[in-house]
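What you see is the complex with one protein chain gone and the rest in place.
Let's look at chain A:
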Amino acid sequence: MSTSTKDIQACYQQQFDALLSQPVFGLDRAAKQRLLLPLLATLTELHQQRCAGFANILGSFSNESASTIDTLPFLAVRLFKLMELKSVANEDVFRLLQSSGTTGQTPARVTLDKATSQRQSKVLVAILQQVLGKQRLPMLIIDAPATVGRDAAFSARAAGIQGLAFFGRHHTYALNDDMTPNWSAISQFCAEHGSGPVLVFGFTFMVWQYWLDALAQKNQTLNLPHGVLLHSGGWKKLEHLKVDNTAFKRTIKDFTGITAVHNFYGMAEQVGSIFMECSHGYLHAPSFADVVARDPNTLRVTGFEQQGLLQVLSAVPTSYPGHSLLTEDLGVLHGEDDCACGWKGKYFSVSGRLPKVEVRGCSDTHE
């Protein structure tokens, strides 16, 4: 006999609230096993009941309860590009989030209800408070106002900027709508707020290409010694420029004076439960999430310091079955609970994307 949907919802809520009361980067392996694993198992059951597509896919898995986080079932993230997977009725759909479609194909579609959307904000705030504190800081956004304009499609980039905007005040866009720097806005921001703590946010590629590169070309430096830079979105577009995290941080410091730089890893399919870079340069799984690396061929769990395909797990989504996803990103887990920065949890780095595998039919072979 399966538990009723209402009971599962109540059970999930209780487990989520318990997790929310814990320190974000303070849960060790045993605590995660006790608090996160049962919650993720509840989510599997909940989505099995509410999403026929998910239940069908899971039909081939054994339904026994998982004994560890890496034995939970997972979906390939690209399924969200191929089919509609949602666990709420049409009338409860609050927002449809579309991923930027970095692989150049159909964008992923993620269905949000109000509860999931609110939970995303709550979890994002809890995680970001760990590096920013609770105070909202003057915020320089390395993007153009048009990206989040009311007419803009609700892209993952817009969602990212809006989510982060909660942390700022006096929001200033550093770029014009044609992606050239808005020099007067930038200098006014620096003059007014530069002597105190400020928040700078942008997507990694945007920060490099449209801000740092523009500063370099103009041979101009800014002085934001108490600034914190948060950036995300991946290094893929910077690969051909040979820009790695070390070079990125050095350039940031040289041109802006900012020394507190945190990359974070996340995806449109799991908004909220992001993985934050610690003071030692590693991404950490917060209390709300976990990460597993798997051999790309066998999908067996790989050991520390071995490259694998990253599986990400999130306590957040109830409106779509995205709580356990196999990404197309390659990464390396470096350890668990023993990072020199003091944060608990697994810590890792992302090394790139799985080389694109194209399925070709007869009609595609013509050159």
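Things to note:
Just so we're on the same page, a residue touches a chain if its C-beta (ideal position, glycine included) is under 8 Å from a C-beta of that chain, and two chains touch if they have at least 3 such contacts; residues count from 1.
Keep in mind that, in the parts below, contacts and distances are computed from a predicted model.
Choosing from "ABC transporter ATP-binding protein", "Molybdopterin-synthase adenylyltransferase", "Acyl carrier protein" or "Spore germination protein", the protein name stored in UniProt for the chain missing from the display reads "Acyl carrier protein". The residue touching the chain not shown here, chosen from A:Gln13, A:Gln135 or A:Thr180, is A:Gln135. Checked against the full complex, the candidates A:Val125, A:Ala146 or A:Cys341 give a single residue touching the omitted chain, namely A:Val125. Contact with the omitted chain, checked across A:Arg29, A:Lys81, A:His171 or A:His334, is made by A:His171. Of the listed residues A:Val24, A:Leu97 or A:Val148, the one in contact with the hidden chain in the full complex is A:Val148. Think of the hidden chain as still there; on chain A it touches residues 94, 114, 117-118, 121-122, 125, 128-129, 132, 134-136, 148, 150, 162, 165-167, 169, 171.
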